[in-house]
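Left out: one protein chain. Kept in place: all the others.
Every chain is named by a letter (A, B and C) in the order it is written, and numbering of its residues begins at 1.
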Amino acid sequence: MPRKTMIEAIRDAMDVMMGRDDDVVVFGEDVGYFGGVFRCTQGLQQKYGRSRCFDTPISELGIVGTAIGMAAYGLKPCVEVQFADYVYPAYDQIVSEAARLRYRSNGQFTCPIVIRMPTGGGIFGGQTHSQSPEALFTHVSGLKTVVPSNPHDAKGMLISAIEDPDPVIFLEPKRLYNGPFDGHHEQPVTSWAKHELGEVPDGHFTVPLGKAAIRRKGSALTVLAYGTMVHVAEAAAAETGIDAEIIDIRTLLPLDLEAIVHSVRKTGRCVIVHEATLTSGFGAELSALVQENCFYHLEAAVARVTGWDTPYPHAQEWDYFPGPQRVGRAFVETMAA
Amino acid sequence: MPRKTMIEAIRDAMDVMMGRDDDVVVFGEDVGYFGGVFRCTQGLQQKYGRSRCFDTPISELGIVGTAIGMAAYGLKPCVEVQFADYVYPAYDQIVSEAARLRYRSNGQFTCPIVIRMPTGGGIFGGQTHSQSPEALFTHVSGLKTVVPSNPHDAKGMLISAIEDPDPVIFLEPKRLYNGPFDGHHEQPVTSWAKHELGEVPDGHFTVPLGKAAIRRKGSALTVLAYGTMVHVAEAAAAETGIDAEIIDIRTLLPLDLEAIVHSVRKTGRCVIVHEATLTSGFGAELSALVQENCFYHLEAAVARVTGWDTPYPHAQEWDYFPGPQRVGRAFVETMAA
Amino acid sequence: MADHAGLRLHVPEPEVRPGGTPDFSNVVIPKAGSVRRPEVDAEPESIRDLAYSIIRVLNREGEAVGPWAGLLGDEELREGLRHMMTLRAFDARMQMAQRQGKTSFYMQHMGEEAVSSAFRKALLPGDMNFPTYRQAGLLIAGGYPLVEMMNQIYSNEADPLKGRQLPIMYASREHGFFSISGNLATQFVQAVGWAMASAIKGDSRIAAGWVGDGSTAESDFHAALVFASTYRAPVVLNIVNNQWAISTFQGIARGGSGTFAARGLGFGLPSLRVDGNDYLAVHAVARWAVERARRNLGPTLVEYVTYRVGAHSTSDDPSAYRPKEESAAWPLGDPVIRLKKHLIVRGAWSEERHKQAEAEILDTVISAQKEAERHGTLHAGGKPSARDMFEGVYAEMPPHLRRQRQQAGI
Partner (left out) sequence: MADHAGLRLHVPEPEVRPGGTPDFSNVVIPKAGSVRRPEVDAEPESIRDLAYSIIRVLNREGEAVGPWAGLLGDEELREGLRHMMTLRAFDARMQMAQRQGKTSFYMQHMGEEAVSSAFRKALLPGDMNFPTYRQAGLLIAGGYPLVEMMNQIYSNEADPLKGRQLPIMYASREHGFFSISGNLATQFVQAVGWAMASAIKGDSRIAAGWVGDGSTAESDFHAALVFASTYRAPVVLNIVNNQWAISTFQGIARGGSGTFAARGLGFGLPSLRVDGNDYLAVHAVARWAVERARRNLGPTLVEYVTYRVGAHSTSDDPSAYRPKEESAAWPLGDPVIRLKKHLIVRGAWSEERHKQAEAEILDTVISAQKEAERHGTLHAGGKPSARDMFEGVYAEMPPHLRRQRQQAGI
């Protein structure tokens, strides 16, 4: 199977869907002629024409607001927000409108839109090119929230998201765009060409929403992670030698609780890792669910390793980023408890 | 001491602060001449003039955005968002700007603003007059988030909030405006005049941010609640006869973790109650913190009783609202576990 | 700086407040028939003046005059009158029902009936409105059954929206009526998106967005104008200027621009102002704008100058912020009375027929109400189930909602 970067996989997903379904349209800032600042939509305007892939004014509100209107009409817009840090101007349209349209109209109007956006740090992007706002979406009923960790899933889940009848927030860890990143920023960059999950089937294929994946089988403790942190957790397991079972959550909502509970009941220990700030991060929900569902199986407190509760700093990027050392320490502590 | 409704207490807090400090200004939709749709600012324009209390265009973004600019100048704006459900258009200004201004300018510019807004349901307000979005603020570093449950605290904490050097989100449970509401909607409305926390000191006084209050001492289990749910929990304790220790969180961020941990270590059991949707609600953070800090003291899983993960419905209001029965059931189950 | 007096904040205030005498002498009202009717493909810049005037058809004598007159025949006008009278009767009954505790909330249209009723008749089947809460005339003139509206208002067992929405937050795809949002202005930009979709598909259907004077201050208004202007979306963007936004007079949202229609000029949009209490004028301008959209000439901004005679909603009491007599002093009159007079002047109507129609309409509304009430009212009789609360959040109920429904014991 061909190996692709995450960017290529994402572009391929849109290409496949635009080819299959005339109702799929793609737009956003710099998305048309230029193909997006991360080049995820490169070539799509040329291939499908300017009325199916186009540049927009710099208004995230307008991008999402018009997408909702188009979805109500019957199209399936897949739009890009240039960085997740810039989604807030569209937050009202997402929360008050996209998320509730089906419900409040009793299904007369629906909102099958996908809102793609690059998330996470590790690229010296400072406060406004590094955020991971997933918890701001998982709190909103009516939305689905997805975070792929590799090219294979990125393509398969983006196709699922475009085909989904409801609004999907599709978060792309930008630090993974060109290669799997395990947090060892001091080491040379690796490429997806060498990673088995860089293998991406051609044409139409899906990875279902709502299903987690076990990235590493293990018996000592369960790690719940998504996006970049899946790779960091793998590094931490390798480096500590702790036999961690690493679950790649993939879809945050709806969550694959079964897979999580099954693993934690087996291992009795759980470490949750994400890059977003700690307080009210999605890790809090995971922690609450784990202890609600596995209380009598837990041998240690569920631990969280996350970004600190500060804005994402520029110079102190690697102090902020939950790297393999910090994650590994949590493994050790959780095993010792 | 005089008894006041929560509305009167809130108005009094602004009145006191406008009287003491020329830099305090109050504005928002319908806030000026009319005195606000809930009448919280009634009389302030007349007393302090149109340039210190005024009506604004219907733009929550504009209200918060101009308040930030005023705060950078040196004023202390205390603004109203008519319903918490309408705060989203201002979300970007709150998250990206107010919350980070001190940090990113290294203290050269600061943002001492208070954003007041009515929250919660129980008034047949449907999806857009009932929401409790506190968790969307507690995830954002740089903000403080406050939810008073009675007139006394409302005044004391609003004064603290106005005096605070950083942005404070001040959430007012509208179902408590005129009286303590314990969820028994079938019973006659009670008034603050009969409640001891309706007693509000005259003039300047503060209730500090960051300190919880124990509303009911007890030994069987710890209840963590805020706003309307404090009263619901009190009813549930009375009705189940379970000797619950009820902690009124009051300030969600910064949280009084010490008070919580102290109580849960004593009781060994914990029920968290809020009106917001379950997933990624503030209850998740509380649950995670409790088990992280009290793991070896817990005799039962930490339970959450919350609004369901649906938009707030109109007709099914009392099916949605976490009333004393639902809360009581959680008490019983937690005791049985 | 010593040579400058200190700065001062300017805070606009209405001419009068309770206790004062209503005064609309500052509202410049051109004579009926005096404003020209440009071709629909006129250059926006060449018709700038229309954003600062008021297009009017019915004069004081009840005659239809000028270049915007002549589009509607007797039958259409009688139908229009009936729609407005129905809306008014409907409002009166539902206001009362709310006071009787049969529902939680209501919002009436008193004084603004012409705007939505006449606009609706300029549309074709398949066109889509993105309304606010004050355009129920779109439904009534569009043939949506009164009883369905009432079922929604009562949140009863037959409520097409299953009790989920606040009263009057209707939705009917079939009748070209998008789901009303409680959040102001959000739907304005969605209308532009819908219209863009129609253009993307090479369709012929157009969209209409609706917003109140106060709500033009919201961000969505700007996004709508930006996107409509850039992509020349086939959409009519309607601003209903009823002078008030709850307690806030229109000067707070309008600022120094003179009119709301003027907002469109900065986007190169043809921007028209029309007498919103003149059924014929509203209809004529709507036809003009709809034709522009349909002919792919792009968006139009229309400001309807009207007056909110009633309270903002059943939660509001306007006597706290404006003189009680202000509505009576409003110089553009009452839309029902004006159309009635015109029909009489035309010889197509009479006082008697009017009384009779009034009685018939009341009957129709009352019998619809009776039927609706057989299905229950908010606190009595049939109601949507608690199960309905869990349905429809997603197309398929995800596991966590299934668990919650189970926990709720339903």
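The rule we apply is simple: a residue touches a chain if its C-beta (ideal position, glycine included) is under 8 Å from a C-beta of that chain, and two chains touch if they have at least 3 such contacts.
None of these values were measured; they are calculated from a predicted model.
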{"item": "Where the missing chain makes contact, among the chains that are shown", "value": "A, B, C"}
{"item": "Omitted-chain contact residue, chosen from C:Leu72, C:Met150, C:Leu269 or C:Ala368", "value": "C:Leu269"}
{"item": "Touch with the omitted chain, as defined above, among C:Gly202, C:Gly347 or C:Gly409", "value": "C:Gly202"}
{"item": "Contact set of subunit A toward the excluded chain (per top definition)", "value": "29-30, 32-34, 37, 50-51, 54-59, 61-62, 85-86, 88-89, 124-129, 278-279, 308-311, 313-316, 319-320"}
{"item": "In subunit B, positions touching the absent partner", "value": "25, 51-52, 56-57, 59, 61-62, 65-70, 72-75, 89, 92-93, 96-97, 101-110, 141-142, 144, 165-166, 210, 253-255, 257-258"}
{"item": "Residues of subunit C (touch criterion as defined above) contacting the omitted chain", "value": "1, 4-12, 44-45, 124, 196, 198-204, 206, 217, 219, 221-223, 226, 228-234, 251-258, 262-269, 294-296, 298"}
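Note that in this section only the chains that are shown with their structure count from here on.
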{"item": "Central chain of the complex, centres being mean CA coordinates", "value": "B"}
{"item": "Identity of the chain that, by mean CA position, is farthest from subunit C", "value": "A"}
{"item": "Length of the line joining the C-alpha centres of subunit B and subunit C, rounded to whole Å", "value": "35"}
{"item": "Separation of mean Cα positions, subunit C and subunit A [Å, integer]", "value": "41"}
{"item": "Whole-Å gap separating subunit A and subunit B, where each centre is the average of the chain's CA atoms", "value": "31"}
{"item": "Of all residues in subunit A, the ones touching two or more other chains", "value": "89, 92, 96, 103-104, 141-142, 253"}
{"item": "Two or more partner chains touched - positions in subunit C", "value": "162, 164-165, 169, 181-183, 219-220, 393, 400"}
